[in-house]
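Below is one structure. I have some questions about it.
Of the protein chains in this complex, one is absent; all others appear in place.
Then we have chain A:
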Amino acid sequence: MTNFDAPETPGGRSRTRVVVGHLTLALLGLACVFPIYWLYATSLRRPNDVYEVSPLPWPLSVDSYRTAIDEVDVLRLLLNTTVVAVLTALGQLLTSLLAAYAFAAWNFPLKRVLYLAFVGSWLVPFQVAMLPNYVLLHQLGLLNTLSGVIVPNIVSGLGVLLLRQHLDSFPKELLEAARMDGRSSWSTLWMVVVPNLRAALAALGILLLVNAWNEYFWPALVLQRHNDVLQLGIRSFMSATEGDDWGPLTATAGLACLPIFIIYLLLQRHVVSGFVRSGLR
């Protein structure tokens, strides 16, 4: 729905296009928001009302939240999840930054091959790497530990790819100026590159954090014995015999979403600008 031609046809045609465009967007928006709304609506109904289909949950009740907190240690899970997500995202950010800087600032033998290997690792489906990683964790004795969840995910091919795009458009003369001014490559990275890449780093950081936060399968595999992270805590309200306990389930899920919402609201500007603009200027 681009409207580049709007000024040329100020009459009805472009007007209808705008209206149709906005309607479509509004519908798409609703479709996106609805499941989330329903999640919270359900979690706020009284336990007996969870199967109601009235659009407004009334009367409100926080019973489901109480049950959830009683049955699983939500606070501990929240903390664990945060630790896992933050450490994973930070690790990925750091490794991506170092790799992307190397790719952008130097020429070295096998550069292309190495870069393709990084990108390739992103294209390899998770399921392919899953078993070798699992075996390795077993041999290292890291199964059923949070480290076991974090360590194999410390490098992100996607992160390297995205940051390299940003760094490639980073003015080379700035790097050269820093070199003339007496900075080493290492201090140039921290004194010149990182401060000017804050928007991109913030955007990528959020992306990686959300990814790590939403990870379900890998933690489920590594943490078989305990449900140590929130996403697995949700599991305990599902059971084949008694059916799913929707109230506490939606309440836990709702709580699990909250931190991400808050981060997004706080850093929204960075997320958008980081992906829209690339580089400086």
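Convention: contacts are C-beta pairs under 8 Å (C-beta built on N, C-alpha and C of every residue); 3 or more make two chains touch, one makes a residue touch a chain; residues count from 1.
By our rule, contacts and distances are computed from a predicted model.
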Taking the list "Carbohydrate ABC transporter ATP-binding protein, CUT1 family", "Aldehyde:ferredoxin oxidoreductase", "3-isopropylmalate dehydratase large subunit" or "Pyruvate dehydrogenase (E1 beta subunit)", the UniProt entry for the undisplayed chain gives the protein name "Carbohydrate ABC transporter ATP-binding protein, CUT1 family"
In the complete assembly, which of A:Thr24, A:Asn48, A:Ser147 or A:Ser187 touches the absent chain?
-> A:Ser187
Per the definition of touch given earlier, which of A:Leu174, A:Ala202 or A:Ala220 contacts the omitted chain?
-> A:Leu174
Touching the missing chain, which residues of chain A?
-> 171, 173-174, 176-183, 187, 192, 195-196, 280
